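Every protein chain but one is kept in place in this view of the complex.
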Amino acid sequence: MADPHKPASPPAPEAPNPDTDAYAHEAELEAHLQTKRMYINMGPSHPATHGTVRLKVELEGENIASMDCEIGFLHRGFQKSCENVTWTQCLPYTDRLNYVSAMMNNFGFLNAVEKLIGLEIPERAQYIRVIGSELHRIHDHLTCVGATGMELGGFAPFLFAVEARELIMDRVAELTGARLTTNFGRIGGMNRDLPEGWSEKVIKTLDKVMEHVTEIDGLLTRNRIFVDRTKDTGVISAEDAIDWGWTGPCLRACGINYDIRKTKPYWVYDRLDFDVPVGEHGDNYDRYLMRIEEMKQSNRIIRQALRQIPSGPIILDDWRIALPPKPEVYGTIEGVISHFKLVMEGIQVPAGEVYDCTEAANGELGWYMVSDGGGRPYKVHVRAPGYPILSAVPSIIKGKMLADLIPTFDTINMIGGEVEQ
Amino acid sequence: MTGPGAHPYNAPDSIASIGAPLSTFALDRITAQFPEAVAERYLDRTGGAWAVIHAEHLPKVAAFLKNDLDFKLFTSIDAVDRLHLAESDPRFEIVYFIYSLSRHEHVRLKVRVSEARPEVPSITPLFKGADWWERFVWDFYGIRFSGHPDLRRVLLYEEFQGHPLRKDYALRDRQPLVPERPIKDIFRGPGTSGVS
Partner (left out) sequence: MSDNDTKKPTGDSQTPPKGSPSETREEPGSTPKHPPAGARLDTPPVAHSSPTAPPPPAKPAGPPPPKNPGFVTCTIDGKEVVVKPGTNMIEAAKMVGSDIPYFCYHPRLTIAANCRICMVEASNAPKLVPACQTPLAEGQVIKTMTAKVKEQQRAVMEFLLLNHPVDCSICDQAGECKLQDYYMKYDYRPSRLEGGKVMKNKRKVLGPRVVLDQERCIICSRCVRFMNEIPKEPQLGIFGRGSHEVIDTFPGSELSSNYSLNTVDICPVGALLSRDFRFRARSWFLSAAPSVCTGCSRGCNIYADFMGQETYRYRPRENETINKSWMCDQGRLSYKYLNLERVLSSVVGRSQGTGTARPEIARRDAVKAAGKALADVKGRVAVLASAVASNEDLLATLTFAKVSLGAKEVYVGGRPQGEADHYLMTADKNPNRKGLELIAQGLGLTLKPFDELLKGIDGGRVKALYAVGTEVPGSVEAFAQAAAKLDVFVAQATNESAITAQATVLLPAATHVEHDGTFVQVDGIIQRFRKAYPAKGDAVAHWALAAELTRELGGTAAWTSSREVFRELGKAVTEFAQFDWDKSAPPDREKPGINPLPTAADGRPPGYREFGAPRVRGI
């Protein structure tokens, strides 16, 4: 292809050497305005996109003529790794899918494996999973909303969001032992119970977090700049969103009421009273509003769950699924055999296949698993919610302004870990 | 300690189905409409209903699902390399999940293709969401989707050798170093830097 920047006439024999002459390009300053398309590279590491992704944007003036997403910078071979470790050892890999809401990935994975085995986990474990998931839903939405605010020029919302995130992370660390990569839960239940006095702390934390959310809400929702940049930008129609396979808050922002927690309640979601916000316009502003409202609903859910949570076991008492208690492992041959087999060989998941999904922060987190009857998965397919959402961005941004790309990319909340597996 | 038989795992001899079987509505309709397209139907252990579709009939079935049965929400595609499974011929199995927002259920379809001719008709013209998933399956399993508008690798780079989710791709295999690509698609404003 012809080089669009080549001067029309061949350079004079004594053309200035750009390597030695600082003024060599001066003549170009007086060149005519470029009327050709310009290609710019957003990313792989760009301050206004959170996530490592390379957007090759073709600009016609300020409008985006076309865009190509180059993803895969965070590809870790998730599926291949899972196929070569025991079912339990897959769990830390799932942390890294959506690392902003690791617990939802943990529990989604566990839920699918439990469905494949045919396990009904104890009620208390189900409540703990709901509490953990909703905490991380708030965490995920805070990140998205805060980052959106910041990338549109408002730093204060980001600080409030990070402050609130920090509070949640403290609670998560108390619960799971890790701030980000929680590796929480085990097949058949949970690996540890709620710590002493944790529930009260969570209530207090939620009060504080909700204050911050209100604060962010106040700073952004009626902010002229924010509204101007998000309203009617990044619009996708409901039909297109469905066709592209959108789920979660992004789909609901288009006016489709689809939330797996309601349509196919898992764990104890059917005992909890909460509303699913549904938008109307399918633009960035609605997607932002969905997240603000979902945080408020998650707050309701956690409070109810903490009130309702029964006492009881947190994991199945079956030595083929759950590790025996340590005194049994150290003191009895039965315990040590079970421990040895579960750790070295893994839980023997009966041969079969399953598709199971849970509602993660960004939408339907689906798992298709195949077991060949051994201790290691034969196939673990993860349907990360962000993957179809990101795949639609080039089409919805086509013909729009370059400046619209930033809020659009923000509100779809692309998480490299889950999109790129 | 729960006694034996307290939950279904305790009775592996009676694992015909765990939980209530899911709806077979869509598959029944497909079978009625295109009896020639359906190679096999079965329920998996968790009650999920599956239909194995002949590859050549897939676009027809998908269009029927989308237009007549209101299965519009495209969920995902993936493949399974059955190389090490008991039943391994044909080698690849492509699985399709499509969701109906009106019926609130997934339809699960499978297409089997052989190693010799790993090719399936693309359904990207029907479902936009299938675009990247088909690229994903091409990337990781080397299964071609005929009719796909832009079948490139999606997560890996073009110079990658092999398809890593195939079971015969060694876990610790290494890729050759690839030279840096000449930067053709970047133009840095006026001037000649970047492109000479």
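Order as written gives the chain letters A and B; numbering starts at 1 within each chain.
The rule we apply is simple: contacts are C-beta pairs under 8 Å (C-beta built on N, C-alpha and C of every residue); 3 or more make two chains touch, one makes a residue touch a chain.
Because the structure is predicted, anything quoted here is derived from the model rather than measured.
The missing chain, though absent from the display, is touched by one residue of A:T205, A:T230, A:S338 or A:S391; that residue is A:S338.
Contact with the omitted chain, checked across A:D95, A:D217, A:D243 or A:D318, is made by A:D318. What subunit A contributes to its contact with the hidden chain is residues 84, 318-320, 324, 328, 330-338, 340-341, 344-345, 348.
The rule we apply is simple: only the chains that are shown with their structure count from here on.
For the pair subunit A and subunit B, the distance between mean C-alpha positions equals 22 Å. Within the complex formed with subunit A, the residues of subunit B that make contact are 1-2, 7-10, 12, 15, 18-19, 44-46, 48, 72-76, 78, 80-81, 84-86, 95, 97, 99, 101, 104, 106, 108, 127-129, 131-133, 140, 153-157, 164-165, 169, 171, 185-187, 189-192, 195. Taken together, the subunit A residues at the contact with subunit B in this complex read 3-5, 18, 25, 28-29, 31, 34, 38-39, 41, 56, 71-72, 75, 77, 79-80, 84, 115-120, 239-240, 242-245, 247, 256, 258, 263-264, 316-318, 320-321, 350, 352-357, 364, 366, 368, 370, 372, 378-379, 381, 383, 387-388, 390-392, 395, 420-421.
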